[in-house]
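Here's the structure, in structure tokens; my notes come after.
Left out: one protein chain. Kept in place: all the others.
By letter and in written order, the chains are A and B; residue numbering begins at 1 in each of them.
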Amino acid sequence: MTADNQLDVWEVFMQSKPGANYIHAGSIHASDKQMALQNARDTYSRRGEGTSIWVVPSSAIVASNPEDNGMFFDPANDKIYRHPTFYVMPEGAKAI
Amino acid sequence: MTQQQALYKYSLRLGDNALILSARLSEWCSNAPFLEEDLALTNMALDLIGRAQAMLKYAGEVDGNGKTEDDLAYRRSEREYYNNLIMELPNGDFAYTMVRQLFVSTFELFFFEELQKSTDATLAAIGAKTLKEVKYHHLHAKDWVIRLGDGTAESNRRVQQAVNQLWMYTGELFEMDGTDALLMKDGIAVNAEHLKMGWIQMVTQILALANIELPADGYMQTGSRMGIHTEHLGHILSEMQYLQRAYPDATW
Partner (left out) sequence: MEQAQETLLREFEEKIECGFAIEPKDKMPAGYRKHLVRQMSQHAHSEVIGMQPEGNWVTRAPSLRAKQILLAKIQDEGGHGLYLYSAAETLGVSRDELIEQLHTGKAKYSNIFNYPALSWADIGAIGWLVDGAAIVNQVSLQRTSYGPYSRAMVRICKEESFHQRQGYEIMAKMMAGTADQKAMAQDAMNRWWWPSLMMFGPHDSDSPHTGDAFRWKIKRHSNDELRQKFIDKTVQQAEVIGLTIPDKDLKWNEEKKCYDHGEINWEEFYRVIGGDGPCNKQRMEHHIRVHNEGAWVREAAEAYSAKQQYSKNA
């Protein structure tokens, strides 16, 4: 008996309308790129949810580690000068 | 035969093709090789029911006796059905179903490309909508036939067997009778005979990519234009029409 398989896992990203961000919709199984695209279409755009699809093999996704959250993300928290509200504008100035 | 009668029969034929193939494809529901393909087959079945609805509704309108699409689907008997025989053949294995999808969707690719130019506005509109659906059915079937043909020895054998078995039912797709001739004069119907070369070329190319041999020319089964079917259609209809026939006064 051969080992059974359910094909590889792919991640599906959908764009809801032209110009919008691609958002993770979920996963599907497929053995090749064409099948992955078609399975994504048949699974995630049954209600007209999308105008464009990306599929990516799950194995190609690199995710950050929660243990690294401190060094990865906390240092950005005090860089308030990156936000427009940090700056004091003179009274009466318009369109800035 | 008047033009009205011809148009009625022509729309019925197109409706029946969609209806009966949808019946077969929907039998795959909860029976597909894996979950994603189950969804894909159902999507195609749903496209086909939609097409059957539109075509049969139009047939009812042309007929002018107040028959709805459901009356036509659920109250006609075997001899009054005009779908091509290939649509009603039992599903067989997944290879058989995909090869049928390839043969039919390749034909329909050419057919609806032409029908969308029909001088009959309704047929043209249905044709244009259907063409988009059929392009996807064709892509899906083509990819699967190549995948299976060029997959394992077993899958290749199954595809070859399906091609050999289904081949004799492909001739009927291009058949024309008085109905077609009458409607073609006014640019309503498609000249199906003209589509044959394109079909053969495309199918040959795809089967070559799939390492599948084309069967030799042989006898082509026929009969559906006169409502003469295989034994299988009766069983599809007796299941499909069971409630409507058993409870004729009920609405559902």
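We take it that a contact is a pair of C-beta atoms (placed from the backbone, for glycine too) under 8 Å apart; a residue touches a chain by one contact, two chains touch by 3 or more.
Computed from a prediction, not measured in an experiment: that's the story for all the values here.
J.: For chain A, which residues touch the unseen chain?
T.: Touch with the absent chain occurs at residues 2, 4-7, 9, 26-29, 31-32, 35, 43, 46-47, 63, 65-66.
J.: For chain B, which residues touch the unseen chain?
T.: The list for chain B reads 19, 23, 26-27, 29-39, 42-43, 45-46, 49-50, 52-53, 56, 69-70, 73-74, 93-94, 146-148, 150-152, 154-155, 158, 236, 239-240, 242-244, 247, 249-252.
By our rule, only the chains that are shown with their structure count from here on.
J.: Compute the distance, rounded to whole Å, between the mean C-alpha positions of chain A and chain B.
T.: Taking the average C-alpha coordinate of chain A and of chain B, the gap between them is 40 Å.
J.: Can you list the chain B residues touching chain A in their complex?
T.: Going by the criterion above, the answer is residues 34-37, 39-40, 43, 139-140, 143, 147.
J.: For chain A, which residues are in contact with chain B within the complex?
T.: Touching chain B: residues 6-7, 28-32, 34-35, 38-39, 42-43, 46 of chain A.
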